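Only one protein chain is missing; all other protein chains are in place.
Right after this comes chain A.
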């Protein structure tokens, strides 16, 4: 089995990362009753003998001694990382796998990318190499960051190039939080577009997520809980709460519930690679099946169910509802409407007691209402993992390569141009060594080229299905 390393960059990246590790521990604790360090746990955790000095010897088999996350934590401010190190998860992180600074990036991509990139290049490389050395067979780097700020956006994308150069065979999955309209960082469009160029060129797969969608999901759940429709039937341990808190206790960390959704996304993405099932799907299969052309690697994700009902025996109707929900606008983690755009490919990752016939029945049912590109009419990739997530009997993660990301990107470009035309705040960027106006124009061109690709595919929707004459054989 393979291992993955999580690289969490910036405030957002680290907060989400923290939720992820919390949930990952919870999941493995629930599955692994005997406390034996097995291959599933080793995909994300090292087993360390803390009595040994120095690095802590790696124990590859036997009982779990002390679990250390395969993670590298990077932030140019100390606040968030310090909080993590003082919180309940402090023992999970290896103190040597952190890189922090004091001053922060000032919400400036150029500072994050050029200044801190140059400054911490060697250190970052060293930590990454170390974490790779601890792995038997490293398959994937998961980078978690936000696009709108300075550190996550700038430094986060800087290390993508580093990962590509240093570890060319290892996949780079990037979870990117895009800024919503109400974002309080004025320069977030600049940061996002500059970061997107890097994502276009150096990421294998990007899962764009925006805060607005997460917020809407949480609001809807709150509404359902408070309106008494579900009442006490919502279990305390649901998908959106960490093991530490219940749904109503959100006073401590306002983003906690939202971060948990993203953390669950990552867990479900890797579940079929970690746990057994009748139709496994490894991480390298995601890229293989969902990326038909190298540039088009942005995947829209949706997760169901988002909360648990106390009803344990789910009748088949509920199961089918889960599939329908995955394609509804309300469950997407990005403001997009895949149902009314063109699908290039779609992956369905199912967990729990679901069999191939359930899967097929639902694909048949939903297919007519979805439009797939002409050369991929049956563009479905499916997987069945037997182990359900904690607190649920089954769950479904849908990843779609769909042209519905185009409006989101166009919107981002709009917001960028509004600022750029007036040259607003540009001097903050240009005064950083290595930044020129061409950096901006190149970034926008890169995005425009991507939008153009999606447009071309969209244009094929109205055309009749092309008929490519087959090879004819002389008999």
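A few remarks follow.
Following the convention adopted for this analysis, contacts are C-beta pairs under 8 Å (C-beta built on N, C-alpha and C of every residue); 3 or more make two chains touch, one makes a residue touch a chain; residues count from 1.
One rule holds for everything that comes next: contacts and distances are computed from a predicted model.
The complex appears with one chain absent; UniProt names that chain "Tubulin delta chain" among the candidates "Tubulin delta chain", "Ribosome production factor 2 homolog", "4'-phosphopantetheine phosphatase" or "Sorting nexin-6-like".
Contact with the chain that does not appear here is found for just one residue of A:83, A:216 or A:285, A:285. Considering the complete assembly, chain A touches the hidden chain via residues 1-2, 39, 136-137, 139, 275-276, 278-280, 282, 284-285, 287-294, 345, 355-358, 360, 363-364, 367, 374-382, 384, 466, 468, 470-473, 475.
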